[in-house]
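Please find one structure pasted underneath; my questions will follow.
With one protein chain held back, the other chains of the complex are shown just where they sit.
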Amino acid sequence: MQARNATAAVIGAGDFIGSAIARKFASEGYTVFAGRRSADKLAALKSDIESGGGHCEARGLDARSEEQITAFLKEADDHAPLEVCVFNPGANVNFPILETTERVFRKVWEMACYSGFLAGREAARLMLARGQGAIFFTGATASMRGGIGYAAFASAKAGLRAVAQSMARELGPKNIHVAHLVIDAGVDTAFVRERIRQRGGEEALAKLPPDQLMNPQSIAETYWQLYNQPRDAWTFELDLRPYREVW
Amino acid sequence: MQARNATAAVIGAGDFIGSAIARKFASEGYTVFAGRRSADKLAALKSDIESGGGHCEARGLDARSEEQITAFLKEADDHAPLEVCVFNPGANVNFPILETTERVFRKVWEMACYSGFLAGREAARLMLARGQGAIFFTGATASMRGGIGYAAFASAKAGLRAVAQSMARELGPKNIHVAHLVIDAGVDTAFVRERIRQRGGEEALAKLPPDQLMNPQSIAETYWQLYNQPRDAWTFELDLRPYREVW
Amino acid sequence: MQARNATAAVIGAGDFIGSAIARKFASEGYTVFAGRRSADKLAALKSDIESGGGHCEARGLDARSEEQITAFLKEADDHAPLEVCVFNPGANVNFPILETTERVFRKVWEMACYSGFLAGREAARLMLARGQGAIFFTGATASMRGGIGYAAFASAKAGLRAVAQSMARELGPKNIHVAHLVIDAGVDTAFVRERIRQRGGEEALAKLPPDQLMNPQSIAETYWQLYNQPRDAWTFELDLRPYREVW
Partner (left out) sequence: MQARNATAAVIGAGDFIGSAIARKFASEGYTVFAGRRSADKLAALKSDIESGGGHCEARGLDARSEEQITAFLKEADDHAPLEVCVFNPGANVNFPILETTERVFRKVWEMACYSGFLAGREAARLMLARGQGAIFFTGATASMRGGIGYAAFASAKAGLRAVAQSMARELGPKNIHVAHLVIDAGVDTAFVRERIRQRGGEEALAKLPPDQLMNPQSIAETYWQLYNQPRDAWTFELDLRPYREVW
């Protein structure tokens, strides 16, 4: 691996998609600035990347804080030019409408939409100063459709998608590639596997067909490919789902 | 006019669409509970409705306050069964992404999305208790598309649309009609006329072709028609624009 | 009923939606020109309308024939100004892709899309000469979504929707109201009831909740309302489904 004088910021570097993206960019020589709520939970990612010869800076980060987001991205850009910023936090909850408290509604929005706006805007500010960069937002089925029980989550994700669209139209001509990736299926996470086990028992888990769930690495690969698109043919939006998914 | 034992709540009873809807339901015999930020500004609407033999209760209302929304709708429902709730507040602003402050982003969301969630949920709570009702949300072009400069507004409106979808899917089978009306053009308001004058002078205003701008009454008529749809053929979403509009 | 000097053309005046629309416009005083493949099957509609004091001209019509469509609409317009043209033919089929013959694919397109283009264009030609009119297209779930087995049907319906959009944008400013109504659920037809019986037996049919299926009259009412929209607030597209529908 050849180290590059460039950083990739991953906001919401959770155990699955976020950390797979971090590992991918690290493996390509980028210094990765990985942020998530609890810095402790980033230790494994950091040591994993570094044992592979990569470079990872792990930071505790409350993405809902303008001050923290600004400082996090500034530090990344001070380290080396911020070339890509990935906004990944999810906040998937499901409640009947009468049981959706104002606290839940607000919190989900703050985590999944408001913080995405902050991250996108601050990344854009740094990138515009150098005239290039890429800002990618992770979407979900709920970005496109308000299903039963998803008033809070779908509202936040649809709102994030609108931010991404608005930024893409303004920043594209300024050489900033903004994209929105719609992850339209279950990712292979401990949480999803546990849910399958609870519903169908150990047997359901054992019989899970190969490639039924999305491997975070496969998703990360798509972020990498988008990042490498030449600017005469940029994608704003694409969907991703496993071959067996019903949609 | 025959008075009915029913109330229509209009949240965001501004000078144009909101008050036209209020007048329409009042003219059909509904007691209208009209809410907007400043109760003073509702005086003309109230006297207008009452001079026509209608009944209007005007209330100062900060729609971003859960407590106020809950009290407002409760009072309406105590007066007579709440049969329809219209959520209408807009918050149309346009800023380049770097100039979109976190305060603006949050405030626009609170006014145009969060308060819509509160209103929809509390109206649903009251209506579910009686097993019927209608909840209508006013949308805009920005509900469907994040244009340049509209990160805040489009995000809020797309978020509101997702709330409406989620509610429609959950509440339809419970006999609550939830709909989202996409107002995809300029309404004939003092603000829009002034903007035309500023851009093109008095001449532009004088030469404005008839029906180039949407008359709030025409829009109100559509709310009324939706309200009267039988439940075997409900519309969730429709768009409205004048015949000359480019889209 | 007061007779008007105006005709309404219904192309695809089948036993359900099409004839309900025909009856509605006839009941409002329009001379209805009703066309469907077999003129014989229009006898009941014609006598029904006439026994109510209305006026109906029934014509055998192959909507896939440019010559026949042109003649049919010309005759209607010669009788009295053609004020509204409704294109309603369906062609709902479902086959696995490998079993979708080129003959089926072509025929479904000819019935549901190509003939809609012909009808729309010829209606527009007559209406433009007088500077007003309305052209409404009946859509379906498949207009918006290509589900499994619907390659032929969804392709035709999506194609028809694009025709409608393109016409709406061009003709709106010329005072022709073009709209597309998405009927997103089962209509209460003999065919649908029989399908329910076959799947669930007589019991399923007997237990069918009220308003579970769409009444063609309810749908027709919406066409009438769209037709009456003032031109400063026209709807291009709306969806219709019963309150219990899962979507």
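Per-chain numbering from 1; labels A, B and C assigned in written order.
Going forward, a residue touches a chain if its C-beta (ideal position, glycine included) is under 8 Å from a C-beta of that chain, and two chains touch if they have at least 3 such contacts.
If you're wondering where the values come from, they're calculated on a predicted model, not measured in any experiment.
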Open item on the list: Checking the contacts here: which visible chains does the omitted one touch?
Closed with: A, C
- [ ] Return the single residue from C:Ser19, C:Thr100 or C:Ser218 that touches the missing chain.
- [x] C:Thr100
- [ ] Write down which of A:Arg130, A:Arg195 or A:Arg231 is the residue touching the left-out chain.
- [x] A:Arg231
- [ ] Just name the one of C:Ala9, C:Val84, C:Ala124 or C:Ala179 that touches the chain not displayed here.
- [x] C:Ala124
Task: From A:Ser27, A:Ser65 or A:Asn175, residue that would touch the chain that is not displayed - done: A:Asn175
Open item on the list: Please output the residues of chain A touching the missing chain, sorted low to high.
Closed with: 169, 172-173, 175, 177, 188, 211-215, 218-219, 221-222, 225, 229-247
Task: Missing-chain contacts mapped onto chain C - done: 66, 96-98, 100, 102, 105-106, 109, 113-114, 117-118, 120-121, 124-125, 128, 142, 145-152, 154-171
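Here, only the chains that are shown with their structure count from here on.
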- [ ] Compute the centre of every chain as the mean of its C-alpha atoms, then state which one is farthest from the centre of chain A.
- [x] C
Open item on the list: Given that chain B and chain C are copies and touch, would you call their interface same or different according to whether over half of its residue numbers are shared?
Closed with: same
Task: Relative orientation of copies chain A and chain C, as a Cα rotation angle in degrees, nearest 5 - done: 180
Open item on the list: Taking the mean of the CA coordinates per chain, how far is chain A from chain B in Å?
Closed with: 34
Task: Averaged-CA centre spacing for the pair chain C and chain A, given as whole angstrom - done: 45
Open item on the list: I'd like to verify one number: the distance from the centre of chain B to the centre of chain C, where each centre is the average of its C-alpha atoms, in whole angstrom.
Closed with: 31
TODO: Could you list which residues of chain C touch at least two other chains?
DONE: none
